[in-house]
Every structure is written in structure tokens, then in C-alpha cells.
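Before any comments, here is the structure.
In this view, the complex is presented without one of its protein chains, the others remaining in place.
Moving on, here comes chain A:
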Amino acid sequence: MNHGKMHLQETAGLYATAAALRLALFTLFPALPDLLTGRVEISTPVTSFKRLQEGLFLYNHNVSPYDGGVYHQAPLLLPLFSLLPDPSAYPIFTYVLYIMVDLLSAHALYKIAESGEAASSRLFTSARKDRRWSGYVVAAIFLFNPFTIATCLARPTSVFTTCAILHAVAKAIYGTPFTAMLSLSFAAYLSMYPILLLPPLVLLAYDRQHASNRILSLLQFAGTNVAAASVSLGALFAVSYLLTGSWEFMSSTYGIQLTLNDLTPNVGLWWYFFIEMFDSFRSFFLGVFWLHLSSYVGGLSIRIRSQPLAVVTLLLGIFGIFKPYPSVSDASLFFAMLPLFRHVFPLMRYSFLTASVVLYSTFLGPAFYHLWIYYGSGNANFFYAITLVWSLGLSLLVSDMTFAVLRDEWEVERPEMVGKEIRQI
């Protein structure tokens, strides 16, 4: 606990600055939050703050929030937000809530970075482990990332998922697997896809158990943890059922992610594909897309078994590209985890290219969306082309990082090859 206090003292200035910056943006530019809330790049059908308002209105008038087919978010968010005063009259409370969530995420990130797990895990220690950024720097990069700030201002509910995922990872690293599972089930409850992080997270928690009460058998450990996650997820579902009085929320929140009924444009690859799709092929390709998304989990967990944190990071990057409703906030979570792997940065080969591609698509995306929606002089292909470029940039980054992590491992195994040019075949 004493240690935790020290963390806070060290980072209090950073957190205060980040909070002040966000608060200043909220108050000095009152039109900005609503403008960003309307951006398709940040607000998706399953995270949008506007849709949350709609659900909240229905909920407060004793109508099922899922009537009308606009609200697709978890039911437990409703009582939380109905406790807050009306956001249109007293927006400050909502602002403070979102700022707090951002700071909590940053704090979890700080703890992850301070543990040094990224460079030296139980099974693997990188030769470059001294080259790393402190938790302070990593938290600062997260807090002052423009994507994170834009996400915070637009107030999508994905920030809660981000926070839960980061806390799950932090708890797993600090040897409290059950809390980690509880946190992960919260994330999965809110937006479903984080359940795919379960295998690497269990491995991470297994590697980082406290010596005093360690369970040696991986199977036994995994069994208990999966059970813990299921129980807490079950409890969350039960509470939701009690709250809304029916199981309708299951199909409205998770069903929509599985069947992609809402085709509002976003930065992902699914919407355009399924707009063009003939109905008879729809279910087949939904299966293919989901299978593709989940297939990375097993492969990466096995191949990079020795570095579970790297697997979690890579998976977050992959989800940010290939999940049904991705947004800039998913990318910001990936960008937040990336600085933990400072030690492999020199091994990355396309960092400049990736940075330029991401930057270009960040600016061309809104421009092309504007041409399509407002000027009417472009069409949907303009925006889709840019989302392809954006995804290309992110996938370059993911694959480059995979390469760097693997090369780092390889150089430990074969020290004589350090610095030699290699070629992928």
C-alpha cells in the first residue's frame, strides 16, 4: 500500500495535468464533445454516447431500453448513468466520470510498465531489457495521445472496457488472478470481444503467481480461473436480467456484434463488406469473419507462450483492426500498450512507414467522410478506401511488432546472430 502511495505521489502531477487538459478542452470548447460524439470514427453503434442517452431516456421512463433498436450497450451502464445528473443540463459530472476512467486506465498502465513484465517474464528475459520506459512515461504517452483525448471527449462507453482490460492485465501481473478474472469479465460483459483475451491472460496470471500460494499445474490453475471468470460473468448477466426483466439484452448487445445488423460506417472492415454482401452469403461470411478474429488467440498464445503480455498486446492490435465495430478508441488502447515494448523498438522495421500511414489516414479519413456525407461529391468508396489504409497501417504495426518480438526471442536463443540481416521466407 505504501508503495502505491509512492506511485501516486510521483504521478500526481501527470494525472493532474492530464485531467486539467481534458477539463479545459471540455469547458473551453463546449461544442467539441458533441462534435466528436457524432464522429463515426470514435462512436460506433455499440459504444456511442448518443445512443446511450437514448437508452437512458427509455430506461428512465420505464420502457425497455432495447425497444427501438438504437441502444446496443450493456444494461448495467444504465443505472450508473441514471445516477448522474442529466448530461445536457450538468455535463460536468459526466466529464469528471470519463476523466476519472482515463486516469484509472493510466494508473493500471503505470503499474504494468513498472512491473517490467514486458521485457522479462518468467520464461523469457530479453537481452535488451534495460532499454525501457518508466511507468511515468508510458502513462504519459497514453494520457496525451490525441486518440485517447479524442476518445475521452467523445465519451463512448468503450473507455470502460479499456479500463477493465488494463486493470485485468495489471491484476494478473501483480499476482491476483481472481481479481484479474473479475475485471476481464467486466470487460467481456461490456463489449464481448475481450473474452478472447482469456487464454493469454490466464497464462500471464499463471506465470506471475505469488511464490507463497502457487498452483503448479497449469490445467488446474486455468480451470479455477475460467470458472471464476464464468461465475462473475454469470453474476453480471443475472443482475442484468433482474434489472431489465428479460433476456432481451443478450440479443441486443451481443447478438448485434455477432450478426452485424447495424451497418453504420466505422473505421473497420466489416460494414462495407456486409453492405455489399448478398443475403444468402451473409451468415457464412459472418462465421468466417468471427472465426478469423478468434483464430489469432490460440496461435499467438502457443507461439509466444513465453511472453503472454506480448500476446495480449498483439491481440488488442488485431481486435482494433478486425473486430465488428472497431473505433479509434481500440487503436488508442493498442497504442497505449505498445510503449511497454520499448526494448524491441530498434528491431521494428517499418516504424516510419506505419506512423505515416496512420497519420495520413487520420487526416484523410475525416476529409473523405466530409466529401461523402456533406459535400455529396464523393461516395462511400472514398471513406472505405481510407479505412482500408488505416487498417493497413495498424496491421503493419501489428506484424512489425510480432516480428520484433520474435526476433528478440531468437537473438536470445542464438546470440551469434545479433545484428545480422535476416530475411523472411
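Convention: contacts are C-beta pairs under 8 Å (C-beta built on N, C-alpha and C of every residue); 3 or more make two chains touch, one makes a residue touch a chain; residues count from 1.
Going forward, contacts and distances are computed from a predicted model.
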Hidden subunit of the complex - UniProt protein name among "Uu.00g138520.m01.CDS01", "E2 ubiquitin-conjugating enzyme", "Translation initiation factor IF2/IF5 domain-containing protein" or "cyclin-dependent kinase": "Uu.00g138520.m01.CDS01"
Options A:49, A:221, A:368 or A:384, residue touching the unrepresented chain: A:368
Options A:125, A:264 or A:356, residue touching the unrepresented chain: A:356
Which of A:62, A:217 or A:377 contacts the chain that the document leaves out: A:377
Positions on chain A contacted by the hidden chain, ascending: 346-349, 352, 356, 359-360, 363-364, 367-368, 370-371, 374-377, 418-421, 423, 425
